[in-house]
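The structure is given below, and queries will be raised subsequently.
One chain of protein is taken out of this complex; the other chains stay put.
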Amino acid sequence: MIHSIVWLKHECTVQTVEGRRNWGILERLNAGEVVIGDGGFVIALEKRGYVKAGPWTPEATVTHPEAVRQLHREFLRAGANVMQTFTFYASDDKLENRGQSLKYTGAQINEAACDLAKEVASEGDALVAGGVCQTPSYLSCKSETEVKAIFKKQMEVFIKKNVDFLIAEYFEHVEEAEWAVQVLKTGGKPVAASMCIGPEGDMHGVSPAECAVRLVKAGAQIIGVNCHFDPMTCVQAVKMMKAGVEKAGLKAHYMVQPLAYHTPDCNCQGFIDLPEFPFGLEPRILTRWDMHKYAREAYNVGIRYIGGCCGFEPYHIRAVAEELAPERGFLPDASEKHGNWGAGLEMHTKPWVRARARRDYWENLKPASGRPQCPSLSTPDGWGVTKGHNDLMQQKEATSQDQLKQLFDRSKSH
Amino acid sequence: MIHSIVWLKHECTVQTVEGRRNWGILERLNAGEVVIGDGGFVIALEKRGYVKAGPWTPEATVTHPEAVRQLHREFLRAGANVMQTFTFYASDDKLENRGQSLKYTGAQINEAACDLAKEVASEGDALVAGGVCQTPSYLSCKSETEVKAIFKKQMEVFIKKNVDFLIAEYFEHVEEAEWAVQVLKTGGKPVAASMCIGPEGDMHGVSPAECAVRLVKAGAQIIGVNCHFDPMTCVQAVKMMKAGVEKAGLKAHYMVQPLAYHTPDCNCQGFIDLPEFPFGLEPRILTRWDMHKYAREAYNVGIRYIGGCCGFEPYHIRAVAEELAPERGFLPDASEKHGNWGAGLEMHTKPWVRARARRDYWENLKPASGRPQCPSLSTPDGWGVTKGHNDLMQQKEATSQDQLKQLFDRSKSH
Amino acid sequence: MIHSIVWLKHECTVQTVEGRRNWGILERLNAGEVVIGDGGFVIALEKRGYVKAGPWTPEATVTHPEAVRQLHREFLRAGANVMQTFTFYASDDKLENRGQSLKYTGAQINEAACDLAKEVASEGDALVAGGVCQTPSYLSCKSETEVKAIFKKQMEVFIKKNVDFLIAEYFEHVEEAEWAVQVLKTGGKPVAASMCIGPEGDMHGVSPAECAVRLVKAGAQIIGVNCHFDPMTCVQAVKMMKAGVEKAGLKAHYMVQPLAYHTPDCNCQGFIDLPEFPFGLEPRILTRWDMHKYAREAYNVGIRYIGGCCGFEPYHIRAVAEELAPERGFLPDASEKHGNWGAGLEMHTKPWVRARARRDYWENLKPASGRPQCPSLSTPDGWGVTKGHNDLMQQKEATSQDQLKQLFDRSKSH
Partner (left out) sequence: MIHSIVWLKHECTVQTVEGRRNWGILERLNAGEVVIGDGGFVIALEKRGYVKAGPWTPEATVTHPEAVRQLHREFLRAGANVMQTFTFYASDDKLENRGQSLKYTGAQINEAACDLAKEVASEGDALVAGGVCQTPSYLSCKSETEVKAIFKKQMEVFIKKNVDFLIAEYFEHVEEAEWAVQVLKTGGKPVAASMCIGPEGDMHGVSPAECAVRLVKAGAQIIGVNCHFDPMTCVQAVKMMKAGVEKAGLKAHYMVQPLAYHTPDCNCQGFIDLPEFPFGLEPRILTRWDMHKYAREAYNVGIRYIGGCCGFEPYHIRAVAEELAPERGFLPDASEKHGNWGAGLEMHTKPWVRARARRDYWENLKPASGRPQCPSLSTPDGWGVTKGHNDLMQQKEATSQDQLKQLFDRSKSH
């Protein structure tokens, strides 16, 4: 086991980093460095009161920059090497669908997001990544040209703002992911591609291995998965991607940014289909100790860009950074407020709480839910539809009461 | 049922409030208004990377004011009418025990906390409350004079900074709570007293009813409980307090600021004794819908100062404010980012998620933990010791490895 | 701990017993002997196909004597010292209500039951107890005279058949239990009285302590509880009875015959009110290791007549007898087919199953339900009615479809 490590002081951070401060994402990965991603903005800011569940759009970059900036800072402090622009669902077609278009343009939101990410990145050792994701246009069967135009519009902001690299993430269909990579490649920056799939592959059943090969062929230098599944499931999917790429004689770097929710009961569409999504997920939230296991497993599988998505709070990213401190050579700044494996409890008032200041206690704890009338697993929803199905066609108007009533009735009969 | 309400626009907030902007806490409660408290700073900031679990001290008011300010703002935006100074465990005897004394004095931390709370309170309709809590001196059997001197030192900062009222909270022993109230009364501000007890009463078995009577007699105008137990348990304890006060022919206002964790398996010392405290509590976190039930129950019992403690995030306070919007006449600002009972999902991409945009769905959901190998309830620790026991004597030095080893062995044999 | 015992061969059974073969129940209890009761006939024979759930009547003594005889034999072999006549609900008023009256009289069923119990008892060291239980007449508010006449009719059969002692069991109301004891006392045999109550007392809130005193005063020499609650809860209730009797300066022997189901979520009416009663109780069935704990706890509390009720299968009684073998001085016959604490697994094919052949393995096992979509606790039904309420009035006719529909609707709205 690797874990009999010497814990290094976080003071050494600066020295270690000094000599290579201007390395980009590929230099770092080529050198075998661990790159730690940030956590999930959408869910964290929903809980803080700045993002609306349902539309999930990031206009807070314009309306409440202090809240977005603070979250960036917390992830930086927790050890993240990447400040991803908060531009999820910030394409004009999505904003229009979601009722934000009247107030702010996609360009405004994307520009503000870049400024915030860059500002905080400059406070530490972090790169800025501009991100695009799946579009309502694709799900509504718009043409390749139309869909690509949407990606291009976002990318132009990222290039103007001179981010360090680009990420195409949260794609359920490999075809759309390829289109995104093809557009982003024209920007001249390194490109990462990340799908929201599990071991069963994309919504049309394309396997992780095949998805991976197609993304690498489309030009992505870093590939992986994000969102939709819990850490161990995501790592498993990336492992299958890696095997596919290697079998095809290709090369890539690998990334993983999973949920911070336990999702053993998911089907191929992931946590969206769980009955608890999005307002009852609390009992599924991972502990920091779950994150240690995740980080170690991801590392062992050969993944070097390791971060988080929905549900990841700063302390989850810190746990990743603490687990990989031996490999990275330093602890994150936020570890000044966190004892290794519960060591901070050595100073607790109650002696039986001090007795929890040890690794084997936390590593073996099976935490109770305090909810004896709840089950431990759910049966996912999901009506078996995907891209192109009438049920998924997007409309600009809010769903009408009549449309909702039909959905409610249909849901109850399931 | 009260719930067939007309939902009011949050724009009306300002108007409603305008006429009484300078009312204090007692004017509000005397007028029958609902006063919403804020949530828990210690745990929220631990997750954000600014508080260390174990010592739990609030030096972040000095070192990272932007993080503390942001959390205040989120609670204000969520509907809180009270900005409590982040001064938990900020007494000099505690800071000394916990190794913070070399860097910042209690006075520095308390002053910075007041400034931050006042700054944010002035941005909305909120009062500032200065808070003191139980001391290591009391647990170590120092004299009444010594313990009172500690409270006095903190209070003097609050008076200098001219906070709106004072709170003595988180007391396990009614005797110490009385001392605190007696000191705070000398400040000339309204005084609230809140113990961290459940229906079984304080650590020496003094019943909630008797605790309540003693606190009122000591001079507290508002009494109640905070921390240590889940919302329904805390409401139950306050109900017992209220019955005791009324039976004694006395009068008081009532407050409740519970945990945001389900704790049906606690003993009299509350969540501290649960094996999951403090790093494995995630599966116990309440959903926003649990908070609706809590807020309604607290209101029905006659409690009018309703807030939260450890585990409460801004969205939990918002849920309290949304449940009580009919009584208050307005929604909090953060509700601009939250549909009533899941209504925001009307715009979700997947139709089966849109089908969750209704109250009866969320009200009846029994959320799964995603942890089939974990139990639903735990057996609490707790070695049957309280104030004065040798095990609880405080020392300035960090616990030694020898001392820890004894604790670890003792813990395993339990 | 008592458990470092020398395990005795079951061959010694006969010798040990020889000298006192004709001792009655009181001689045994007065001498401090442990008397092991049998298990539950109603539920065991329902699973075997000879009793109908709902009416629960014991006409199988006439129609399928071989099945009843076999179950008696299994309990005898498992270590039981009492063969209780299978006469539960065998009063004429009950049989009439339940549609059995046309086929067999109460007298026929009771006589056949006595013959079977006596036949098997004579094959080993067991006494025969004739049992009566609560009547529909009482619940329907018939007079004391009418109710007592029913008990008398059953008792006359027992006296004619010369059973060893009498048991009045399964009473929810202490008043009816007193009446039963008063009748049984006229038979000149020792009388035991056992109520189906928990720590909250009888259906009218009479405490276990008061129930106990009243039963002793009515003439019962042995008192206790049976059915309705799990073993630990029943032991707790008997402990409260014992304290009441001792406080009153009276004397009695104590018996306990609990469910073999875990029922931590019951209210005062016990397992009847659990949603799982009676066809979904499987996940609650106690293991043999749970029975070891029960037997030890009952013994430690001072109970000496220790048996079982609904859910107890022969192997559960054997576990009681194995736990108390050191006190009794011998193992039951059925232990020839059971290794001490799993020792039989020493000969299992798979080595990892052989590794389970040890006490600490089974004593610490937390058995999984294999049902991740089920909760661990339920919310009991129960419409707050008891003796005399219109809902509980008995009728001879089968419930009509109209009556049922009203019940179904009422149930769904709960």
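Chains: A, B and C, in written order; residue numbering restarts at 1 for each.
In this text, a residue touches a chain if its C-beta (ideal position, glycine included) is under 8 Å from a C-beta of that chain, and two chains touch if they have at least 3 such contacts.
Just so it is clear, the structure is predicted and the values come from calculations on it, not from any experiment.
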So one chain is hidden, and I want to know which residue out of C:187, C:219 or C:264 touches that hidden chain in the complete assembly. C:264
For the chain that's not shown, point to the residue among C:33, C:46 or C:323 touching it. C:46
For review purposes, identify every residue of chain A that touches the missing chain, sorted by number. 366, 368, 372-373, 375-377
Name, in rising order, the residues on chain B that touch the hidden chain in the full complex. 265, 372-379
Given the full complex, what residues of chain C touch the hidden partner chain? 46-55, 66-67, 70, 73-74, 77-78, 97-99, 136, 139, 230, 261-265, 269, 272-289, 313-315, 318, 333-334, 336-339, 342-358, 361-362, 365-378, 381-383, 385, 391-392, 394, 398-399, 404, 407-408, 410-411, 414
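Heads up, the rule we're going with is that only the chains that are shown with their structure count from here on.
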Chain centres computed over CA atoms; the one at greatest distance from chain C is chain A
Whole-Å gap separating chain B and chain C, where each centre is the average of the chain's CA atoms: 49
Interface hub residues of chain B, defined as touching at least two other chains: 366, 368, 372-373, 375-377
